[in-house]
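Here's the structure we're looking at; comments come further down.
Note that one protein chain is taken out, while the other chains of the complex remain in position.
Up next is subunit A:
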């Protein structure tokens, strides 16, 4: 493996020494561009008390291109599809090289607090959200209990 860019080393160090509340991100020992991530479900959201696992990968062109992030834990959310892919503007057209892993993870945490069914990735979930928000939230809570909490 080629030498790790200084930028990635710095970001990794800071993620460990100065972690974001409710978020952990640990580089994999075999591949320092691959991070195992956990995000705690925000309070007052249907994901409260859940612990969600994600994977994050920094492509060769990082930071010119955005990191690749995906939920590993099943989640019921209008902007996240069955494969865990996330619809978030800063991961796509609004990516800027000045953004960082921590800013991206914070944006994902915020997305859990504020689902946006008008810009959906998973159409069925978004429809459900628009048709009957209370019922959709109940389903999201069920998923959280079922998949995101240690029994």
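Everything below uses one rule, namely that a contact is a pair of C-beta atoms (placed from the backbone, for glycine too) under 8 Å apart; a residue touches a chain by one contact, two chains touch by 3 or more; residues count from 1.
Simple rule for what comes next: contacts and distances are computed from a predicted model.
Student: Out of "Rab proteins geranylgeranyltransferase", "DNA primase", "Alkylglycerone-phosphate synthase" or "RBR-type E3 ubiquitin transferase", flag the one the UniProt entry gives for the chain missing from this complex.
Tutor: Going by its UniProt entry, the chain not pictured is "RBR-type E3 ubiquitin transferase".
Student: Decide which residue listed in A:27, A:63, A:84 or A:120 touches the omitted chain of the complex.
Tutor: Touching the chain that is not displayed is residue A:63.
Student: Check the options A:31, A:94, A:123 or A:149 and report the residue that touches the missing chain.
Tutor: Candidates A:31, A:94, A:123 or A:149; residue touching the omitted chain: A:94.
Student: In the whole complex, what residues of subunit A lie against the chain that is missing from view?
Tutor: Within subunit A, the residues that touch the unshown chain are 5-7, 9-10, 63-64, 90, 94, 96-99.
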